[in-house]
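Taken from a larger complex, these chains appear in their original positions, while the remainder are omitted.
Chain lettering (A and B) follows the sequence in which the chains are written, and residue indices restart at 1 in each chain.
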Amino acid sequence: QTNVTIYGVADAAIGAGHSDDNDFRGVVGGVLSGNRIGFRGTEDLGNGLKAVFTLEQGFSIDNGTERINGLAFSRQAFVGLQGSFGTVSLGRQYAPGYFANYDAALSGLISPQSTLTSGAGLSITPNSAARWDNSIAYTGTFGGLTARAIYSAQTETEVALGENQNNDDRWGASLDYANGPFKAGVTYHFVKETGANNDARKELYVGAEYNFGVLTVAGSWQNARDFTNAAGILAGESDRDLRVWQLGVIVPVTAAGKVHVAYGKLQDRDLNDADAKNWAIAYTHALSKRTTAYAAYNKTQNDDNVAIGALNGTLVPAAGENAGMAVVGMRHTF
Amino acid sequence: QTNVTIYGVADAAIGAGHSDDNDFRGVVGGVLSGNRIGFRGTEDLGNGLKAVFTLEQGFSIDNGTERINGLAFSRQAFVGLQGSFGTVSLGRQYAPGYFANYDAALSGLISPQSTLTSGAGLSITPNSAARWDNSIAYTGTFGGLTARAIYSAQTETEVALGENQNNDDRWGASLDYANGPFKAGVTYHFVKETGANNDARKELYVGAEYNFGVLTVAGSWQNARDFTNAAGILAGESDRDLRVWQLGVIVPVTAAGKVHVAYGKLQDRDLNDADAKNWAIAYTHALSKRTTAYAAYNKTQNDDNVAIGALNGTLVPAAGENAGMAVVGMRHTF
């Protein structure tokens, strides 16, 4: 037992939403952080070397389902070696884009960046699209600098015919810098897309955050070029270019309470009437270091050819319609 | 690790059963208590307030399957706040009917009440029909009085058209009283049923138990009115009225051993030849506080239009036939 630490998140809220066609009333899970339970451990091997492992399952607290059907550990499953050089690990792992979190809306469901990137199918996103199978990953922190890299053979491409064996291979890298009140980072993903032409999508992200004391400002800009297989919510030609940017502030209003405001925009550079805007406001109140109560509102405005949902897809409207969701809940970490 | 407690039940038996058409020989899981493994924790937030969470998976010990396919936590998944006022929680949770346990047969698979209500599809039952998704629940205990309430948006009704959004919403409430040798309680469930007419089923349960020392007597009566979507084992018209009652005794025969006898009846008030009788006898022997050995027999007699199985559906006969099951096993709680 001493070898394993159990940890996780239990986050649930009451939600009410509205779009032109649909209403939502029910329980929403994972508004601030995705629901998860994990098992991890570290063994000291001597000479500054450690063996590390993490097995982490995502689940829906509203109905108990596995976050991805058939997966025992949908969020992370890896084993690796850690030393002064950093950590090298093998398994199902986060791509660097998962950590691209210069976001006043906490990269949660309420975040415009999370909502817009997840809706458009980008992989630089704090969502499942940034969890890559069959991957080798590296993370190293040196002073204020953190470097990340990953190479993934991804699913179902391991066994294939002749020269196409790397059909959907992908890699990513990021560099993040933190110094006192200032943080900034850049992330790049290169994702081969399956299909006839076997093109590769290229994603770039830059973000920064500055804590002025009275408030914290955070923002990011990212694009995806040659995007053939969109997530399905955007119609249109292949090899499209998408852009997502967002800007927000965190304002501490009491010792335990903060107000978060963020605005983001998704732009399709190739298709007309295919932009979407999303904004969010939230109040978070720390009941303890591990438990936070919150209230939040998230709204999406879609152009005619887009159907991005509110609150990271919790309520998806018809194309061209708007959607808004309000939630009140709590996140408990353990 | 200190934040999480692991707990559960491992209960398995050898079973042999017979109906006119089918025989059963194999391993039966969860005769006294459903097999489960859970993770729960409590954090003191100060001012008498606590954060609580529970994640509980059910499984079949005979073959290792998830109790409900695709669910990581099929029994319970919730997070909530606890205080002197009680507990308020959000997630997949027990409806009050899960706790309607005035039952000499321990509300296990061997119980006539469990077998008949589960077979008929009632939701006031110690079975999965009393686990509700997307729910907010309340539990409070004040002296000998325990109050429970739940409201559930249930599955797949969260997003729907216009005014029908609450299609299958449901709520329930219960009040239980315990004072020395005497216990009694009343439970009510209101379950909107999906379908054309969108009717609502109403279920009522009353039960009581008295411990005379030399024996304990327990019994319950319950009905379900306007039952449109029956569990499929009862043919017939919609809006039916069902009744289930049962009566039993527990007789301590040694310091560690008890004999349990119970008899129950399911009555369909609208359909002829659609009643079923179930009776059970069991001997339980406590090997420790946590481990119990047992032997039991459960038998169902079905009218021509009913096909209730023995031992809570472990062996289901053809309509109108009888079925009986004997088991010998042990339950270990951890």
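As a convention for this text, a residue touches a chain if its C-beta (ideal position, glycine included) is under 8 Å from a C-beta of that chain, and two chains touch if they have at least 3 such contacts.
Since the model is a prediction, treat every value here as computed from it, not as a measurement.
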| task | Assuming 2 chains are placed, give the number of copies in the entire complex as this structure defines it. | result | 3
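Everything below uses one rule, namely that only the chains that are shown with their structure count from here on.
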| task | In the complex, go through chain B and note every residue touching chain A. | result | 1, 3-4, 6, 39, 41, 43, 45-46, 49, 51, 53, 55, 68, 70-79, 81, 90-92, 133-136, 153, 155, 157-162, 165-166
| said: So in the complex, the part of chain A that touches chain B is made up of which residues? | reply: 1, 4-8, 10-14, 21-27, 29, 35, 37, 57, 59-67, 69-70, 287-288, 290-291, 315-316, 329-332, 334
